[in-house]
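Single-structure report; data block below.
Missing here is one protein chain; the remaining ones are kept as they sit in the complex.
Chains here go by letter, A and B, matching the order in which they are written, and residues are numbered from 1 within each.
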Amino acid sequence: MKARQRKQNKNKLVTFLKRLAPFLVIIALWECASRLGWVPKFILPSLSTITGTLFRELFTGTLFFNLIRSLLILIAGLAIDLVVSLIIILACIKFQSFKYFYKTVATMMNSIPSMALLPLIIMWFGIGDSAIIALVTHSVVWTFTIYILDGINSLPKIYQEFADNINLDLKSRIKDIYIPALLPNITAGLKVVWGRAWRSLIGAEVAFGAIGAAGGLGYYININRYNGDMAKVFSGIIIIAAVGLIVDLAVFSNIEKKMKKWGTLHE
Amino acid sequence: MFEQPLKETNKFKVFAMALLGLAIIAVGAFLCINKPRDKRKITAIYEYSQACSVITLVKENQLLEKYLPDDVEIEWVMMDSGSDRRDAIATDRAQIGVVENLKVITSLENDYPLRILANGPASYRGIYTADDNINSAADLADKKIAYQGTGAGLTLKKDLAENYQINLTDDQLLSLNEQQLIDLIAQDQVDAAVMTRVMASKAMQVRPDLRMVHSLTEETARIGATYWLIGSVSYFDQNPDLLEPVMKAYTEAIETINKDPKAVAEQLSPLFEIDAEIIEQEFLDFAPIVEIYGYDEIAEMLYENGELDEAPKKFAEIPYYESTPKKAE
Partner (left out) sequence: MSKAVFEAIDICKSFDERKILKDVTFSLHKSEIMAIVGKSGCGKTTLLRILANLELPDSGELLFDGQPQKNPTPNIIFIQQDYNQLLPWKSVINNVAYPAIATKKYSKEDAFRRAKELLEKMDLAEFVDYYPRELSGGMKQRVAIARALIMEPKILLLDEPFGAVDRESREKVYGIIKKLCNEYGTAVLLVTHNLQEAKNVAKKIIYFEANTVKIITSAEFNKIIGV
């Protein structure tokens, strides 16, 4: 029994090391490339330099505040967009002619990258938080509403008939039937749009240069590129990627685990 | 084609061979694109702006063609971003160009391979506004002010703090490129903007009611608005014989400006789309010179303002100091 346990643990360790190996190879190559001068340091600082810079900037520099600023704008943008999306969805449910019109417009708008709209956004909203929120809205609303409307269309009729049969009130229908039934679509939609919103936000911050007080992560990257500090630029990029990973693990993974348990996860 | 079905062959070997084949094709293509030329080539960056007026004149008067040997092919590339110019020269995609002095210093502190070749034009700066409630610098205490370039921002803060006891916060300051700055002041999305005469004349074409309410002092304007000619370290290490001809071309352009600023202004006016009088006035206010000055003072200012994490190197400690033309201090 103990021998079998030991063997299982050994297998787990081997599997873990096999998965870790490619990362270790990349880290080693990167460090050598920079330290041995294969690639100039100003283009590719060593990982150890970047790591040191990252922690220094997070705890004693401005990087933490830049991160918070970007996140706050993102959350504000997403909150507004979810409300706007809800209004659009309700209007589509209520008025079929509006639904057809809206889906046509949304499909067209969805194919326009945020950066292509930047000149118009600057004209209408100036350069600042409202412009970034406008870009985030463009990244979120069209896609998210289409996900939900498609989900509503494919809601199993049997759930609605069950709700009809017992004369379920609207609030209970929405809370107990529609939202859980639409959760796969909501989650899939959110997963796509949050990434797009995050990328649009960072892109806008870089394009705008500097916005107001401590700018966000895009501003941080831009200003350090201006000053030629690539270690800080990499630090900013790592934080951007880390946020993406954390959101995926902390938020979406948990919801998906639940949906897997229910058997409603779209895979 | 195969004697045995593919599933019986070692898939790993097939995959590895496919990768190797792709790598060979990629390397071959790369070498074909980058094969050594018989002729040497120099890429110079220019921009139609006051900051690049000297190098633009070098281009217009074909001065590189005049002084460089015949075996050197000359390419001119336009880039309007100073950061892009700096990066192009650091990576040897271009060999000479003009970059703002503060950016050069911070880049050198971050080990960018750049060498300072000569001084560049400076610009007189003022604070402009279309807001009726702003009539002097004293009215700027709670206003939003746009500027272009770190130097303009630093000198603005320094000037208002020292002379008006106004400490501008980061919230109030917007760093933009020239066109963004002109757009925003024209649309009243900022209260005021630090502009050169050239920028102001462009902005006044869309907002004729713009007026200058404060001029930054000559001292601070001098520090915050200078551009330096920089060169690629690797290129001039490999082609040291080309340094002198480049400097001759640049020096002649400066002499031409100083000899007849009016004529040069008229020559550059249609390219810059700026009145010749304004360009001429800039030349008269700050006659361009070849020699570098103020390095240590600017570096110290950057360090004090938090733009540099560590105490900067002295001018005398930078690479290629000996060959850099410098003003006697």
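Operating definition for what follows: a contact is a pair of C-beta atoms (placed from the backbone, for glycine too) under 8 Å apart; a residue touches a chain by one contact, two chains touch by 3 or more.
Predicted model, so just to flag it, every value in this text is computed and none were measured.
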Missing chain: touched chains present in the view: A
Residue among A:K2, A:R19, A:K94 or A:K261 touching the omitted chain: A:K261
Residue in contact with the excluded chain [from A:C92, A:L183, A:L201 or A:I240]: A:L183
Touch criterion as defined above, residue of A:Q96, A:S111 or A:N167 at the omitted chain: A:N167
Missing-partner contacts on chain A, residue numbers: 156, 158-159, 161-162, 164-169, 172, 176-177, 180-181, 183, 258, 261-264
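As a working rule, only the chains that are shown with their structure count from here on.
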Length of the line joining the C-alpha centres of chain A and chain B, rounded to whole Å: 35
Contact footprint of chain B on chain A as seen in their complex: 40-43, 122-123, 126-127, 208-214, 225-230
Complex interface listing, chain B residues touching chain A: 83, 86, 90-91, 103, 106-107, 109-113, 150, 169-171, 173-177, 180, 183-184, 187, 189, 307
